[in-house]
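Only one protein chain is missing from this complex, and each of the others stays in its spot.
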Amino acid sequence: MTDAVFRETAAEPRTQSVPLAHVSLELGHLYMEDFEAGAGRLREHFALVRPWVDAVRASAAGNGKRPRISTCFLIDDYFTRFSSPAELVPLLLAEADRCGLTVDYLARESGCAVADGVQIAAAVEARLVELPPPGSDGSRPPVSETGWLANGERTPGSAGAEAMAGLTTWSPPNETAARRHSVFADVELWDDRDGRRTWSCPFLAAVWQLARLGLLRYRGEPVLRPRPWPDGGFPHDWDALPPLIQLSPSAAPFAAYRTCSVLPSRFLPVEHAVRVVLSQIQTDPDALRQVAERSAREGVPVPDAIADRASYVFYAGP
Amino acid sequence: MTATGDTGTAEPVCGEVRTCLLQTSLSLTASAAEELLRLREDERVRLSERPNLHAVSPDVLTGVDCRLPTGSGARVRAIGTVAARAVLTEGRVLQATAYFRAAGAGPEQRQPWGHYLVRPGVLEPFGGLPVRAVADGILAGTRQAGELDLGAVSERLLTAVLRHQLLDQRPPFKSRRTRLRWVALRTRDGQAPSIRRFTLAADGLRTVELRVPEEIAPAAVAGLCEDLALHDWLLTTLVRMVERSRPGSADGYAVVTALRPAVDHLLHLWMPRARVAGALSPLWEVLEREPGFTRQWQTLVQRIRDQLALQAIPLPREALTAR
């Protein structure tokens, strides 16, 4: 089987690896209304972010070697559309530059739903393995509410299709493996309206994290790969902009062993939801192994759990 | 990270495979097989066309947190994921295997779920694992409520695949499913693999106990057991088909109609060891000696060919009536 003369490639598929930095540092994640508020808001944002970026760089340099850090910025073009790349992107880059920050990679949020003709969000959803509450013996599939994902057991009765027994008393929801008291979270993954599926912000943000952690694959091929964009001209239509572009040619790789996102504290609930999602996704085992082996070789082993590879700085701000 | 790390203690691999005829009038082609087994859009189906058409789905995981069955009555709680995969041979015989590797020891407290998800197909016990007791429990065939239900996991996958739109639900003949439950204990220091037990129980249940070197991957052990289950199913099905054709009965036409599906759909499927990892293939030889799987198969095949040959000879009426 292993040292065979005869081989069939379709029988032994390979998973491609991606280049990896140490840290993928997110300089912000703004909604269209933030852009609408004008250049002043952007300047304010970057000025608040700057000290934390320095702190992250300093902390990554802790082990002596010069760390590979790439920066990225995500623009929401999925839920609302505003202006055009030609107007907004140069403004954004200029304001970042004014605060001494460089945006290495720029992504569009809709690229986390569909990129390069691949339904990424749908594929990631199919990889959810819901956490089993104690007593799950495999005989029944998890009690899922379609389009929702929880970190424990819901209040009974809400999901039951079998209306057999009439009498049900209320019992509380329950976070699985809680530390004594529950912090139960139930995350909406998508909604379907007018025949169109809209992925939720936390779910797309979870896909974004997976991309930054180098763990997204589609039939073995990396997806949401950065496209070089050295010349600086930007199109007048968001759809004409590739989902992920590399602005600085000499930047460290987009994907990294760990991620850090510097965000205003209003993003806290969203990022908690991202953790709920990330902790229940079974990522491509080959991709996982590639990252684990390489980080271990470099002496910076990654934590087992995917969710623990993401870190945050929440600053008080708009 | 220690996703592939062993704790060094004996870590048995256990599973259950269910085997059935694919419910479709014609065998599936390679591309249809690929479509059928694409359980997840973003993962490839492993497809091999030599020496026969064989397609393997990606593994899907089911999270569990429950007691493991034990022969001694000891209570062992385990947490993790059971892996399941579907396999289609020659576009005709469908199998679903649920399997896991039991870690020799685990933390005394449940870890965050992400810890288990990076160890697909591994169950970690609370504390140490009483290996022998768990092996006996899995093989015993009686399951107490609340204990791990491997059969349900493989059954769920099998029925999900059988519901696929590609299938016309018009199989060429009626047949039963079989279940094969297996446990592979680990050997060390270059000891050769061996089969300790192969038991045919009632209700289509078979149990197999193996000894397999530590370095052999759980998926390879599952592959061996799928091969055993496939051939056991073929034998079981062919025996039943010959029985039902009532050879020797007056109605020659009925005999031909009953046996013809065997020729069309089954006889070419016999190919022991086609998909078995090299290190495990000697295990087949044991079964070839005793009870002699291939010997029984060849006898049945010969019997079918003889019956069909007899029916093909137009005997003069006198020859029959003169007796």
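Note that the chains take the letters A and B in the order they are written out, and that residue 1 is the start of every chain.
Just so we're on the same page, contacts are C-beta pairs under 8 Å (C-beta built on N, C-alpha and C of every residue); 3 or more make two chains touch, one makes a residue touch a chain.
Keep this in mind: contacts and distances are computed from a predicted model.
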Item to check | Options "ParA family protein", "ABC transporter permease", "4Fe-4S dicluster domain-containing protein" or "Spore gernimation protein GerC": UniProt name of the undisplayed chain | outcome: "ParA family protein"
Checklist outcome for this item: The one of A:70, A:110, A:139 or A:176 in touch with the missing chain is A:139
Item to check | From B:168, B:264 or B:285, residue that would touch the chain that is not displayed | outcome: B:168
Checklist entry - Which is it among B:152, B:222 or B:300 that touches the chain not included here? => result B:152
Next on the checklist: Residue by residue, what part of chain B touches the chain that was omitted?
Outcome noted: 20-21, 23, 149, 151-152, 155-156, 159, 162-165, 167-171, 174-177, 244, 246, 249
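Keep this in mind: only the chains that are shown with their structure count from here on.
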Checklist outcome for this item: Cα centroid separation, chain A vs chain B, in Å, comes to 38
Item to check | Residue numbers on chain A that touch chain B, as the complex places them | outcome: 1-2, 6, 8, 10-13, 118-119, 122-124, 126-127, 129-142, 176-177, 217-220, 278-285, 288-289, 292, 295-296, 301-308
Checklist entry - Once bound in the complex, which stretches of chain B touch chain A? => result 1-4, 40-44, 46-50, 54, 61-67, 79, 81-82, 98, 110-115, 117-118, 120, 146-150, 152-153, 156, 220, 276-278
